[in-house]
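The structure follows.
With one protein chain removed, the remaining protein chains of the complex are shown where they sit.
Order of writing sets the labels: A, B and C. Residues in every chain begin at 1.
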Amino acid sequence: MIRVGVVGAAGYIGGELLRLLTVHPGVELAAATSRTLRGRRIDGVHPNLRGRTELDFCSEEQLDYYDALFLATLHRETMRRMPEFLELADTVIDLSGDFRLHDKDVYADYYGVSHTAPDLLETFVPGLPEFHRRRLRTARRISVPGCMATAGILSLVPLAEAGLIRGEVTIDARTGSSGSGAKAGPENLHAERSGALRVFAPTRHRHEAEIAQAAGLSVRMTATGIEAIRGVQLVGRAHLVPGADERRVRAAYRSRYAAEPFVRVVAHRRGMHRFPEAKILAGSNFCDVGFALDRGSSHLTVIAALDNLVKGGAGNAVQCLNVRFDMPERLGLEFTGLHPN
Amino acid sequence: MIRVGVVGAAGYIGGELLRLLTVHPGVELAAATSRTLRGRRIDGVHPNLRGRTELDFCSEEQLDYYDALFLATLHRETMRRMPEFLELADTVIDLSGDFRLHDKDVYADYYGVSHTAPDLLETFVPGLPEFHRRRLRTARRISVPGCMATAGILSLVPLAEAGLIRGEVTIDARTGSSGSGAKAGPENLHAERSGALRVFAPTRHRHEAEIAQAAGLSVRMTATGIEAIRGVQLVGRAHLVPGADERRVRAAYRSRYAAEPFVRVVAHRRGMHRFPEAKILAGSNFCDVGFALDRGSSHLTVIAALDNLVKGGAGNAVQCLNVRFDMPERLGLEFTGLHPN
Amino acid sequence: MIRVGVVGAAGYIGGELLRLLTVHPGVELAAATSRTLRGRRIDGVHPNLRGRTELDFCSEEQLDYYDALFLATLHRETMRRMPEFLELADTVIDLSGDFRLHDKDVYADYYGVSHTAPDLLETFVPGLPEFHRRRLRTARRISVPGCMATAGILSLVPLAEAGLIRGEVTIDARTGSSGSGAKAGPENLHAERSGALRVFAPTRHRHEAEIAQAAGLSVRMTATGIEAIRGVQLVGRAHLVPGADERRVRAAYRSRYAAEPFVRVVAHRRGMHRFPEAKILAGSNFCDVGFALDRGSSHLTVIAALDNLVKGGAGNAVQCLNVRFDMPERLGLEFTGLHPN
Partner (left out) sequence: MIRVGVVGAAGYIGGELLRLLTVHPGVELAAATSRTLRGRRIDGVHPNLRGRTELDFCSEEQLDYYDALFLATLHRETMRRMPEFLELADTVIDLSGDFRLHDKDVYADYYGVSHTAPDLLETFVPGLPEFHRRRLRTARRISVPGCMATAGILSLVPLAEAGLIRGEVTIDARTGSSGSGAKAGPENLHAERSGALRVFAPTRHRHEAEIAQAAGLSVRMTATGIEAIRGVQLVGRAHLVPGADERRVRAAYRSRYAAEPFVRVVAHRRGMHRFPEAKILAGSNFCDVGFALDRGSSHLTVIAALDNLVKGGAGNAVQCLNVRFDMPERLGLEFTGLHPN
């Protein structure tokens, strides 16, 4: 049994980690911290866990040493505290944004502050098994990508690697409200947020930088809050290189993902469900990836969807844990999603 | 032109008053106060009013004297400040809960505090033209009922007055999130509130006391937050007295509301829209009232719906203004609602 | 391995059976029928099952013999065809409404047609393990209750059995749109149904008769369609007998459900999640049951919530299968629900 702890367990990503880890057959969940709720029942905040755990929230001071420690902590604060976190576990799996970008200047540009631990940046392995599985097997420091970044990377990098696209990529990203966390401001008041189509980041969303870094492409992303609690969908646009066509795009995805347990290629000619859609993925660890080509054109549209709290966060982190500790990669992540939903 | 001011204009009821008053042909909107937004543009908070008003928020200290002053202020605070408000206008139209209940003991029971201005309680005329039109024509102090109370009173009082129902009435009330106001707590975070079916007041909701007071009946009400921003729907249950039947129920409603501009009887035998539903009433000042009888039974179900911010608040208040200042009662309240919506 | 088939697998209850059965470790899913989709891929209709099954839909003529056959078939048609279904399996688990009511006259009253197989009515064991576990262990014919009936029975029968309530019970039932099935009419068009608060059965809903039958009480139920795809919530009202109080109500629920894997008592004094709510139950097999008492009153409010397609349908049916074939009762039903959701 892998003994694990979760720092920041009262938030939405933290709660999702608890949901997955309490039933994970290879894991003993030993600690779940919250600054404000020490000693309180976990199911008071995460009511879906009623009857699933007797654990109460503890304070960070009560942490001892773990095989793996998950950090569902705030950006900016995480980098400052990383040295102490590294003392608490064999392996640290960070879900904050602080160790996703390798270049401290890019970090400063997108996060608006200087990185306080730039020397650590290169020591983190990106927490995306589809592209870093080998390194993850021995990684002691893992940085899980952002939710929209994961969808963008999984849909664009296979095409970039195969040399099929060129020039600038634009992305329209749509996200549900849980991405803003459990302590959001007036923007997330139900009466304001419900039914919204809110372009909250017309340019320079932080996840844009992650996608650009992974794909080696120039990326322009716009992020819109849409009516959903969970769920991210990306629509990307790129131009194919001469000679590339639908067949080669499909082949690039297929060869890349044929053996992947959590990426599905969804690109049918017809039917209501012919492209990836987030709502049937709620709770599941899948990222669905699809594409469409305008007839006789080099203009390619790619579409990706996932649950921002699962494959875009906690589920992906657990998948990394499975890889790291040599457990079956699907373990604890078998939930298939609901339809209708 | 009637010169009016709105105290508490940055909230949802306040914003709805501004929406109605800026286009009301008989009214000059002269002041809209906000404690925190003095000098700020109104359309920064109420974006639907872009291009409709050049007014900025002012502080309460900047108020002078008005023909009518609308109070969209907090419960408990309103009763303490009422003496000063009464100095500021010929007619005060209060949308808080503080002057709705005539009996200070009932107030204390339902609001959990003693009333600080019990002597004023009887000086307020209930702001419901359908039942108090004559008194409203000369009223200087008007207390607009609660949103669920308005739906309950309009659907039950005609039957009580006609002596058609007896015993205890139970009410299942459902309400959208805007009823909680623009400064709500974690319960109104989108991720928590969206899709909710939250029994937030299984017993003793304050509006229960208003309905009981108006109908002279014993009333048990349960209030549930449902997925909506605007909208209230009540399902009430009562027992008919011997001899009462569907025909007499319909006649009681029809005779009461035949000449009313804003109450419609909606009780058809079939069709998707055969009973009152809130969503087509958004923005309108209608309260739709309907009923159904179990065949061969004395068990009566009544159904009422309205927009909590309009007929359940600001629209009803404007209707009172129209009555008080001898303007056509529909003036400024003609919007008919949307379908589909 | 139990070899099972599903008749009517293209609908929502059918799809949910497939979701549960494809990953159930004790079951081999051998057939899934659809009249119109023979030979078509299952994930074309149920996209959440991509990668989970290679099975295609078959016709009913292709059925052979199964350990258990689930019927997700239409009311009225099921009773006519039941004799042939009984030939196809050791155990038949019927999810239609045709064998839920024991009395053919009550059936005729609520379904509007005469029962065509009245002799079979008494041969079916109610598919509710919480109340019929012993008989289910050897049952060959199982009739799973309606979704709202399950919530009503689980919340009211313990109190009726304990003699704590008396007289008439009224129920306000709220249901999501999936309860209408995958082939619904104009009422279920998104633009009409979204955001609805539609009292579609003010009286005489069929599930009312099931609750009355199980509880031995007079029941009046009103059913409202609310904004949700999945989810049922019931608010019931009853009067306590003299001497009954909150403590005894809680004790009645606790003693009845202490050992039950899928019923949780949720009745806290405070907190956003203090009563049962459907949205965190989506996909799970839980029914949450709670209650509230008006202070110093005999007026009791009970609240129950479940996912209509799971504990209110397919999940409950699989739980019956587990009981019938002596498997662990939770097997294949461990999903805990999502929060936020």
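Simple rule for what comes next: a contact is a pair of C-beta atoms (placed from the backbone, for glycine too) under 8 Å apart; a residue touches a chain by one contact, two chains touch by 3 or more.
Since this is a predicted model, take the numbers as computed values, not measurements.
**Student:** Write down which of A:1, A:113 or A:199 is the residue touching the left-out chain.
**Tutor:** Of all options in A:1, A:113 or A:199, contact with the hidden chain holds for A:199.
**Student:** Quick one: say which of A:59, A:123 or A:222 touches the chain that got left out.
**Tutor:** A:222
**Student:** Using the document's definition of touch, tell me which of C:53, C:78, C:150 or C:177 contacts the absent chain.
**Tutor:** Spelled out, the listed residue whose C-beta touches the missing chain is C:177.
**Student:** In the full complex, which bits of chain C touch the chain not displayed? Write them out.
**Tutor:** Residues 12, 176-178, 180, 182, 184, 186, 188-191, 193-195, 227, 229 of chain C touch the chain that is not shown.
**Student:** Considering the whole complex rather than only what is displayed, give the residues of chain B touching the chain that is not shown.
**Tutor:** Residues 12, 15, 19, 22-23, 44, 46-52, 178, 182, 229-230, 264, 266, 271, 273, 277, 280, 282-284, 288, 334-341 of chain B touch the chain absent from view.
**Student:** Contacts of chain A with the missing chain: which residues?
**Tutor:** 168, 170, 172, 174, 186-187, 191-192, 195-199, 202-204, 220, 222, 224, 226-228, 231, 233, 235, 237, 272, 275, 277-279, 292-295, 297, 299, 301, 303, 305, 340-341
Convention: only the chains that are shown with their structure count from here on.
**Student:** Measuring from the mean of all protein Cα atoms shown, which chain centre lies nearest?
**Tutor:** C
**Student:** Report, in whole Å, the distance between the mean C-alpha point of chain A and the mean C-alpha point of chain B.
**Tutor:** 45
**Student:** Approximately how many whole Å separate the CA-defined centres of chain A and chain C?
**Tutor:** 35
**Student:** For chain B versus chain C, what separation do you get between their C-alpha means, in angstrom?
**Tutor:** It comes to 38 Å between the two C-alpha centres.
**Student:** Going by the touch rule set out above, which residues of chain B reach two or more other chains?
**Tutor:** Counting only residues that touch two or more other chains, chain B contributes 186, 191-192, 195, 227.
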